[in-house]
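There's a structure below that I have some questions on.
Shown here: the complex without one of its protein chains, the others still in place.
Showing chain A:
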Amino acid sequence: MKPKKARIEKHHIEDFIGRTYMSFCVALLIIIIVSMVYFVASKGISTFIGGDVTVSDFLFGTKWSPEGDTPSFGAFPFIAGSFLVTLLAALIASPLSLCAALFMTEIVPGWGKKLLQPVIELLAGIPSVVYGFIGLSVIVPFLRNTLPGQGIGVAAGALVLAVMILPTITSVAADALASLPQNLKESSFALGATRWQTISRVIIPTTFPAIMTGIVLGMARAFGEALAVQMVIGNAPFIPRSLFESASTLTSVITLGMGNTTMGSAHNNALWSMALVLMLMTFVFVFLVRLLERRNKI
């Protein structure tokens, strides 16, 4: 056999084109993300560079009156509102999602997987305005008639968000449960453990990090959700004194305020600062998920 000369074959060209195209796509993606982060960060920081507002005034100030005679930009009510509805939504949705996931994978694995899984995934695809509308026309009147307050408020926001993040947590948890080795469960049964003991002592502890990942993903979604919350939370710029009072979240203030301010004004910049806070929180959520996934591998 004579030594082959390096010839350019067809598959080499295909390989080259494919590689170049993918590199281009990845580079484009990175550029978009980096410039978005840079844009939000530079806009967000400009509030504090002018010298009118300090970071602590912004983060912990409780008075929000950007158009007042002496404008003040205390965003704490919104930061608190965002965390409050997010945590409440997670508290409501997590146990429900876990039970739904357990039902699908452990109790009725046959039609549970075949029928319920697609339904849950479908729920995740419903536009948020629909959730908000349902919240406004079902949850708000219900709360108004049965509990103190006007119906709109933190409780309504948390309930709508809980329904919205239910599918996220459920499908992540169901995937984790389904990927457990079959004989791990059987080992527990073989020791004479009941189904409930097996679920509570073997299945849940083993999949706990993955379930937490689902919950954090759900919280990230709840934290960033704007429209549905804005429709039911009442949008008052105060720290609510009860769950049935109106409040605001970072997202709802941004969506409501953005159109009414001029680029470069202090008010506009303050909204960008809130967007920066939201973005940083998203990073924290992503970081948490990574951390949990790493724990999951052990």
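As a convention for this text, contacts are C-beta pairs under 8 Å (C-beta built on N, C-alpha and C of every residue); 3 or more make two chains touch, one makes a residue touch a chain; residues count from 1.
As a working rule, contacts and distances are computed from a predicted model.
The chain absent from the displayed complex carries the UniProt protein name "Phosphate ABC transporter ATP-binding protein", chosen from "Phosphate ABC transporter ATP-binding protein", "NitT/TauT family transport system permease protein", "Sigma-70 family RNA polymerase sigma factor" or "Formate dehydrogenase subunit alpha".
Residue in contact with the omitted chain (choice from A:Val53, A:Val140, A:Val202 or A:Val216): A:Val202. Touch with the chain omitted from the figure is made, among A:Thr54, A:Asn183 or A:Thr282, by A:Asn183.
Of the listed residues A:Cys99, A:Leu191 or A:Val286, the one in contact with the hidden chain in the full complex is A:Leu191. By the touch definition given at the top, chain A reaches the unshown chain through residues 109-110, 181, 183-194, 197, 201-202, 205-206, 298.
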